[in-house]
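Other chains of the complex are left out, but the ones given are in their true place.
As written, the chain order gives the labels A and B, with residue 1 at the start of each chain.
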Amino acid sequence: MANSKFEYVKLYESDDRLLPRTYIVIRVDGRGFHQFSKKYDFEKPNDLNALNCMNKAAEGVMRNVQDVFLAYGQSDEYSFVFLKDTNLFERRASKLMSTVVSTFTANYIYAWSQLFPNNPLDGNFLPTFDSRAVMYPDVQSLKDYFSWRQADCHINNLYNTTFWTLVQKGQLTPHDAQTKLIGTLSADKNEILFTDFGINYNNEPEMFKKGSILRWEKLDHKYPKNPTKRQLDKYRKSVRDAKINILHCDIIKDEQFWNDVLAEEDTAATTTPTS
Amino acid sequence: MANSKFEYVKLYESDDRLLPRTYIVIRVDGRGFHQFSKKYDFEKPNDLNALNCMNKAAEGVMRNVQDVFLAYGQSDEYSFVFLKDTNLFERRASKLMSTVVSTFTANYIYAWSQLFPNNPLDGNFLPTFDSRAVMYPDVQSLKDYFSWRQADCHINNLYNTTFWTLVQKGQLTPHDAQTKLIGTLSADKNEILFTDFGINYNNEPEMFKKGSILRWEKLDHKYPKNPTKRQLDKYRKSVRDAKINILHCDIIKDEQFWNDVLAEEDTAATTTPTS
């Protein structure tokens, strides 16, 4: 089709392709979710429905954006990691991060309508997210990235659990609860929960303490080698139909988890279609 | 709050701040909207409801993302331009483009529920978008950018109008219509429409031919100078309440339009809060 003389402005776009053979992680973060959780009356410290809504949104990303092999979420954030050799969108950072965050947003809102039938969204207060792309050049830094997010989950959840217990069961004002927790270590917070309220933090739900890990069920996620168009369509259909497992395990210490995930990834990687 | 030993992985993030004193344009593009329009039975060549849904989504961006002073949309795309001196998110490209596309997606889906009450979204076929950020260092290149998009709108709409007229009124198969149009110039397409079908292309709706321009109504959009927190809140509230005008004028030739828009922007720019 004909082009206009103005087309030169396309040259102002920059090429933001990410380095080959690195793990690309896209992290999605809720915008203003502190306010958002107040507006829609989330249970504190954790709202089960809201976390399930995040998980549903993440599933939507895994099913609709090619080559995501692992995701981890907690609170109002989710991280997605792509096959090391993905060539999706020629690895362009802006395409990857915008597609992921848009797909996440769309699926979050859709899941909301299913999970919160009595709490409809207000058009002036919709859930939105931002995203960023980070490259990790080796397995060690990738594992440390996920360990960072899971350690963050633990630290925040222990704090929030103690804070809200002090407020909800201990009748402290938020200000007094905050003051009481200044300078406390993990052991101190466990002690407060146990001694004052009879709560054993270890018995709290795993999803709250560890966050959620999404993985394809092993056997369904196999790339055909140098696929034909038909094989590729079939593969994509199989992913669309494959089961996604939700785990709440410890990914900081669990070597077996990473052996499983990366063996899987390595197999897949060597036969990644160039899309 | 305590940090973990894994936090070093944060250093792998890159600094993607855009050059100061350039116009930042974020363009949002529908993903797979050819299929999407089939799935939801859009009228061809233009579905009024679908275009209004895009416009509503763009309004949502203008109301919820600070410092956007102008937007232009056509077909399944929308471009947003920020105040030259915006310091939103410290001008970080990933924050800007992800926030815009997420806000656009959320508002599109919300608007859909209002505009298409009898055509609900299928959770396996949600509307998603990608986005990119481009810098334009001066007014000329910025105007040429918008001219490029409006010229694109004209070229595509004239083609689509002729194509669908041949199919819908001329009883041609899509393949035959396509063949007939190969190598035709604008004048040829106008002629086909007029001679064979009595359609004067000039009388087609302006929104279809020119796309949609969103602007703040002039007087409501004034930044306070070195605003206090209270002034800033007030300003933001005023923008939230300000009227957004939707225009379908010719922005390629109309100097007055740009004088108005940029006079406005220049005034605003000199007093942009550093947020």
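Here is the rule we use: a residue touches a chain if its C-beta (ideal position, glycine included) is under 8 Å from a C-beta of that chain, and two chains touch if they have at least 3 such contacts.
Remember, it's a predicted structure, so these values are computed and weren't measured experimentally.
Asks: Total copy count of the complex, if 2 are in place?
Replies: 4
We take it that only the chains that are shown with their structure count from here on.
Asks: State, to the nearest whole Å, the distance from the C-alpha centre of subunit A to the C-alpha centre of subunit B.
Replies: Taking the average C-alpha coordinate of subunit A and of subunit B, the gap between them is 28 Å.
Asks: Could you pull out which subunit A residues touch subunit B in their complex?
Replies: 1-2, 4, 6-10, 12-14, 31, 60, 64, 93-95, 97-99, 101-107, 109-110, 114, 121, 123, 126-136, 141, 144-145, 147-148, 151-152, 155-156, 159, 186
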